[in-house]
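All protein chains but one are shown at their positions in the complex.
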Amino acid sequence: MTQPESVLLDVLGRHLSAVSARSVLTMGLARAHVDMQRPQPGDGRRLLHQIERGVRLYLADREAQDRCLRNVAHLLESHVEGQVEQQSRVSLPVNTEWDIVTVRSAGRSLCQQIGFSASFQVKVATAISELARNIVQYAGTGVIELATLATNPPGIEIVARDRGPGIPHLATVLSGEYRSRTGMGMGLRGTRNLVDQFEIKTAAGQGTEVVVRAFLT
Amino acid sequence: MHSGELHPQDVGRIPIIRLADNLVVSIQFSLSDRLVAQLKDDVTHAIDSSGALGLVIDVSGVDLMDSYISRTIRDIALVARLMGVLTVICGVSPLVAITLVEMGVDLKVVRSALNLDAALELLQDLRREAATRSTGQDTSA
Partner (left out) sequence: MPDAMLNCWESKKCGREPGGAKISELGVCPAASEVAINGANRGVNGGRACWVVAGTFCGGKTQGTFARKFASCLLCDFYRRVVTEEGAKFEGARELRDRWKPAAGTEGEHHDSEVEEMVIGISDAFDVLVRVAAGDYSAKAAEDVPNPIMQSLARTVNETVGRISTSVDALQTANRELDQKLELIERQRMMIHELSTPILQVWDNVLALPVIGVVDSRRSAEIMERLLTEITSRQSRFVILDITGVEVVDTRTADHFIKMVQAVQLLGSKCVITGIRPAVAQTLVEIGVDLSAVATLRNLREGLRECIRQMGATALPSAAARG
């Protein structure tokens, strides 16, 4: 038994009898096709789903179920997906117009690897395209960081960072009243509509950082 | 679904084909910004020199359309209309359509058709309609 497994068993054991805890874990690992020796991206999410089935079956009280699952989710995040997340966080330079295509392709293949749906892939790739274009057009150079999120439901995080001039009149741009000749207002607003979380930090002469997160529905 | 995108450096220019009274632009790969901008110039030039009456933009090979690309397509349609040419876009993939709608992109000025045949048919209908309207024979419909 690997270390994460025994820690998981320990947590389950706090809510379930020893026999039930073992059964929930064993069944979960088998059903989710998870090999704890070699954790893969997405393992934590699948395992959590299977463990949830078991816990809902063995624990009668809804609140107790949720308490138990919260602990398990927390644990999976730090023990299983933690290693994976490190591996799949990538930072890509955005310097030329060609990089827009390169970066969005990278985002798409990252989603593909994890097994996200085709519609989610297009959503993410489009958001990356918008953010990368903003960098090229307004700052010249910058980076795009991509990372998977081991949340429930799982998701992806895109960070666009540059040291450009910053976005003046941000509120106006985001409200849709402002129309740039190049279509930036639409790009940022479109991205915001497309994703689930959208944060933007910008200051004149300091650059811009946009953090967006999209989750599988 | 395309697994990888063709690098824009591999592609020089998007060909514009003359088909009867219409121009047909078929985009079979992912678009880079420069290619899109180039297309706008090329189409404007082709409309001017060919005297075509309609324009079809086939995007069946495009698996991603962001605000810049869709805006340029809209611009092309607006420019074409000022020059007396109607534009129909065809072959929009389901995922592209969903993304555009989710983003709130407005492509109403461009009519859509399911495929190239339907697009050419639609252009013919639109022209007939316009002709009927201008001669004032039928205003009830």
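As written, the chain order gives the labels A and B, with residue 1 at the start of each chain.
In this text, a residue touches a chain if its C-beta (ideal position, glycine included) is under 8 Å from a C-beta of that chain, and two chains touch if they have at least 3 such contacts.
Quick caveat: nothing in here was measured; it's all calculated off a predicted structure.
One chain is not displayed; in the complete assembly it touches the shown chains A, B.
Along subunit A, the points of touch with the absent chain fall at residues 27, 53, 57, 119, 217. For subunit B, the residues touching the chain absent from view are 89-90, 92-98, 100-102, 107, 111-115, 118-119, 121-122, 125.
The rule is short, and it goes like this: only the chains that are shown with their structure count from here on.
Contact residues on subunit B toward subunit A in their complex (touch as defined above): 1, 3-5, 7-9, 30, 32-34, 63-68, 71, 95-96, 98-99, 102-105. Per the touch definition, subunit A reaches subunit B in the complex via residues 97-98, 100-102, 104-105, 109, 112, 118-119, 122-123, 125-126, 129-130, 133, 136, 182-183, 186-187, 189-191, 193-194.
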